[in-house]
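Please see the structure below; I have some questions.
With one protein chain held back, the other chains of the complex are shown just where they sit.
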Amino acid sequence: MTEKKGIKIVTIGGGSSYTPELIEGFIKRYDSLPISELWLVDIPEGEDKLNTVGALAQRMVEEAGVPMKIHLTLDRKEALKGADFVTTQFRVGLLDARAKDERIPLKYNVIGQETNGPGGLFKGLRTIPVILDIVQDMEELCPNAWLINFTNPAGMVTEAIYRHSNWRKVVGLCNVPVGMKMGVAQMLDVDADRVHIDFAGLNHMVYGLNIYLDGENVTETVIKKLTSGEASMTMSNIMDLGWQPEFLQSLGVLPCPYHRYYYQTGRMLEKELEEAADKGTRAEVVQALENDLFELYKDENLRGKPEQLEKRGGAYYSDAACNLIDSLYNDRKDIQPVNTMNNGAIASIPNDSAVEVNCVITKDGPKPLAVGDLPVATRGLVQEIKSFERVASEAAVTGDYKTGLLAMTINPLVPSDHVAKEIFDEMLEAHKDYLPQFRHLEVTQ
Amino acid sequence: MTEKKGIKIVTIGGGSSYTPELIEGFIKRYDSLPISELWLVDIPEGEDKLNTVGALAQRMVEEAGVPMKIHLTLDRKEALKGADFVTTQFRVGLLDARAKDERIPLKYNVIGQETNGPGGLFKGLRTIPVILDIVQDMEELCPNAWLINFTNPAGMVTEAIYRHSNWRKVVGLCNVPVGMKMGVAQMLDVDADRVHIDFAGLNHMVYGLNIYLDGENVTETVIKKLTSGEASMTMSNIMDLGWQPEFLQSLGVLPCPYHRYYYQTGRMLEKELEEAADKGTRAEVVQALENDLFELYKDENLRGKPEQLEKRGGAYYSDAACNLIDSLYNDRKDIQPVNTMNNGAIASIPNDSAVEVNCVITKDGPKPLAVGDLPVATRGLVQEIKSFERVASEAAVTGDYKTGLLAMTINPLVPSDHVAKEIFDEMLEAHKDYLPQFRHLEVTQ
Amino acid sequence: MTEKKGIKIVTIGGGSSYTPELIEGFIKRYDSLPISELWLVDIPEGEDKLNTVGALAQRMVEEAGVPMKIHLTLDRKEALKGADFVTTQFRVGLLDARAKDERIPLKYNVIGQETNGPGGLFKGLRTIPVILDIVQDMEELCPNAWLINFTNPAGMVTEAIYRHSNWRKVVGLCNVPVGMKMGVAQMLDVDADRVHIDFAGLNHMVYGLNIYLDGENVTETVIKKLTSGEASMTMSNIMDLGWQPEFLQSLGVLPCPYHRYYYQTGRMLEKELEEAADKGTRAEVVQALENDLFELYKDENLRGKPEQLEKRGGAYYSDAACNLIDSLYNDRKDIQPVNTMNNGAIASIPNDSAVEVNCVITKDGPKPLAVGDLPVATRGLVQEIKSFERVASEAAVTGDYKTGLLAMTINPLVPSDHVAKEIFDEMLEAHKDYLPQFRHLEVTQ
Partner (left out) sequence: MTEKKGIKIVTIGGGSSYTPELIEGFIKRYDSLPISELWLVDIPEGEDKLNTVGALAQRMVEEAGVPMKIHLTLDRKEALKGADFVTTQFRVGLLDARAKDERIPLKYNVIGQETNGPGGLFKGLRTIPVILDIVQDMEELCPNAWLINFTNPAGMVTEAIYRHSNWRKVVGLCNVPVGMKMGVAQMLDVDADRVHIDFAGLNHMVYGLNIYLDGENVTETVIKKLTSGEASMTMSNIMDLGWQPEFLQSLGVLPCPYHRYYYQTGRMLEKELEEAADKGTRAEVVQALENDLFELYKDENLRGKPEQLEKRGGAYYSDAACNLIDSLYNDRKDIQPVNTMNNGAIASIPNDSAVEVNCVITKDGPKPLAVGDLPVATRGLVQEIKSFERVASEAAVTGDYKTGLLAMTINPLVPSDHVAKEIFDEMLEAHKDYLPQFRHLEVTQ
């Protein structure tokens, strides 16, 4: 990558409603991150959305007056040629599949969530073969590019790339840590850049081990605020049922919003059942939001990111992604929490597994800070999810029925082997169009 | 310990209904294990039982014609002086406490079990301070003795001794592995000594990683039999609801009966609730059995172990204990599965934690065989229980309310932080007479 | 391997002067180890010796009256077909090559020894490609056989098999640990079976961490005896210059004879130079012994192992080998120190590296006992040799000049990078006929 020519970025799943966030971020950083070509790629089923989003992107770029060329295409290979960065934000099976990931488990009194439990497993089973295809294309067409993956379940997807390909230039990215940092800043009523958090764990299972304000450790203060009812901190898609105060104080670290599914399984399930009956699952709510957004995007007078996008749930995604790309490109050596290879950073997690951890971001990739042992009370859960991710990613690649069922059964949100089998079978059938690797089953069973 | 003099053994909780099993085992092995003194120790509340059991023991020894002297005492210190082996099989709070450990969680739709979940936690909280007292006495009165602990939760108790005392001559003993081996032998219709199992994990969370018949690996065959309905394998106190076949085949290792609580949580809970309503909890069933047993023991014509003792649930305890003591005493270097310090045997478990693993039993203690990494699908659960045991043992020693609550909340059988708090508070109150270390709470809260 | 048919054993390097030891061992154990066929294999250059040794073997078997059939062949593949055990005791380049391994380093004031330092490296470079060929043949011709390797450097050879083949049924065997045990028994004037030593480390770098007599730890006593001049302990090929007493007492573990090269480098070198000038290097001495032995072997009246064989240096090899094969075959589960895969037994050594450590010997192979951390003062040296073995085995396989030089330079017996280069170049030239993998150098350099 010579600095003379501009940067070429390819966004797979470019027709996503999130894309305007990304465009905005690129425009803001144009001076340090001179993108000359941005290729938005999508699949035929997404062509309309791609065109709508692409046209908006074009107007945004024009409005900003930056010389960034927007390309729209359904031909991934054409787009990938010579790319410097590839971002992935696609959703195999679209929101319909997500709705199934959420609805089916609920029928069995099990958490229905797109990145955790049975839903997370099936999202992984659908996504991993596609990402491995992309990686294979990249090996041929842009072997020096970085893959920045936003597609969930980002931890399992990154794990799968490490275990089932030779591609190493991948960073898994999530807006949860930045959301936690913003939440803490708000809670303390300070600018976010005065807050620093030692993040460590796995994707959607990341803890804030220490929280600093201007370098002073304020972890206890923050946890007190969180447990006193003074402050809340969650994401638009996860209900805040309040933490049991003494428990959280004794845990002594900041959980992420998704930890609620594990530390409050019963209560979250009740709430979910209520909400699903009441206003639909999250996918169903988001579907409506998306339709509204695309209506807005079509407005030819809209030449910037509409405010309504914030409700969509991806807050800070753009910032996280653009900051990461900027630091990789400019060798900034700043600290960002990303999904990368453990390499000994977190004790007891295999060196070649994906973890979500603070890293120094260099041109040569993210270098994790050594965490050592996680606090004893958090280790088991982290190991359970890592085991789950590893078994799940093996199932995604092999299409082996029993391995998939094993992943489902060892997931801590699934209450028993027999229920696991029932859910697994129903979901396998429901998603079968997107799980070709399991298709041999139809013959052999 | 000079071999000239006979061996002195002290059994704390000597009034237990299990004692005749032990006596029988000692008598059978008298030639290689020449016990000259056996001290049965109990607390004042157990004096009647102690006298009954002690008299039976006396008759058994006489009948067998071995020169083993039986001493009965309520004075632990007197008994411990110069002991060679100390076995512990006491139950703080007796079966009444166990009944509470089983009943209270069920009120909250949580597994009620004496060694797992909330019940296991509270049994640990009651037991650990007592075992640490015993260890302190041993340091003074019999510093060269081995402590053989049968008292449950044996894993947590052994962990507590490693972390909160300097005593290292302790072995935690459980009849689960020997039960699994016997079960496999029966299933294969062969003599048990042709079967060998590579045991590894934690107490009541031990797996059979490989099963051998005459040295040939038959793991797959055994699992096939278990999942085909051809064979069952459990313990008298744990229902066999049948394993989901594909899950177990994919797990690829032999679970222990207690694993059902984790891999079949929902179904076990339903069954437990049914049975509790129907015929009472296990403690209540056992109480009746015990009353019957003691009636039998009182019969002066009884001069051996009555057959009915088998139903009591402690099958193979005597064999396990006597074999262990025999191998320690005679430096036999045979392989036995016991709870001992990990010392690197199981990867990812701290070196100074207790594990249940195959060991070579020498005069210098058990030496674990290296296991390396556990199969990936089993790691998370093992880590969760180890985290739980460590936090729980800290709570037992410090009497810290929040630490206790933390242990309860991170236990995988407890569905949420709020339920954890409710159960914890109710159990703390119910057991308060046996939890003096938590008593300062009454003042400060 | 069905027990009905007798056992088929193949000995590669069957023309070795050691073979009668092995034959004697097999005859003694015929009842438990019913060998029906013993194939002695050698290379054309060794045909005469093979015939001499084979004829003696035949006479020994007849004398003993056991129905063991002796086959002599130069066709390795024919021999390997359907073998149950393959033992390897060949020497690539014969004693001539050994003499060079010993002589050349001495010219540079560097220890000249066949298994340590430059000599060990070149012995490894010559041997590893041959052993990997054998393993390849075994994969095809006797995939269920065990390979028992005596060929030195046994640690490096075992490491190479683990890293550069998929063969796992290999045990590296050395007579050093059994020699240490015998030495201790003699020193304490007791039967060897009352002595037990916790062996751990690497081949020719193994420590006795604890020494037991009848199960009681007597390590300190033994070290006192060793350092007081009361007792000596070495092997026929290693001079005993006496340990510095306070050093050894502080080290606190029993070193093996080869440790002298590392802890007494300067003094051993002086002595070696003296002896080489005086009576020749060890290879030269051994050559004479061998000639004498083969003269004896030719005597048709000799129908058993001649006494003079003891001087040859391989004391206890036969016992070590036969005991190992017996325990593997009969699933004895006794403890023997062998070279096997670490699998976590010794902390800080990679799990997939070869270590020399006490193992339980089962039909399924050796299972190492967990050692945990080696004593701190011993760790560095062990790590250095393991690094050396790994780099050396890579050089042996790739024939890469620089990798070979790297191995030489990081060996702790080599005093500098420039001397390393000089020795490496001279030895590469001297041994070039046996190092075909390095031959491309002639062209490219």
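Letters A, B and C name the chains as they come in the text, with residue numbers starting at 1 for each one.
In this text, a contact is a pair of C-beta atoms (placed from the backbone, for glycine too) under 8 Å apart; a residue touches a chain by one contact, two chains touch by 3 or more.
From a predicted model like this one, the values you see are computed outputs, not experimental measurements.
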- Taking the complete complex into account, which shown chains does the hidden chain touch? A, C
- Item | Contact partner of the left-out chain, one of C:Pro34, C:Gly399 or C:Pro412 | C:Pro412
- Sole residue of A:Ala99, A:Cys174, A:Ala345 or A:Ile423 that reaches the chain not shown, by the stated touch rule: A:Ala345
- Query: For chain C, which residues touch the unseen chain?
  - Reply: 243-244, 246-251, 263-268, 348, 376-381, 383-388, 390-391, 401-403, 405-406, 409-410, 412, 415-421
- Residues in chain A touching the chain absent from view: 196, 198, 210, 212, 214-217, 331, 333-335, 342-347, 351, 360, 362-364, 367-373
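By our rule, only the chains that are shown with their structure count from here on.
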- Mind checking the centre-to-centre distance between chain B and chain C? Centres are C-alpha means, answer in whole Å. 45
- If you average the Cα atoms of chain A and of chain C to get two centres, how far apart are those centres in Å? 54
- Of all residues in chain A, the ones touching two or more other chains: none
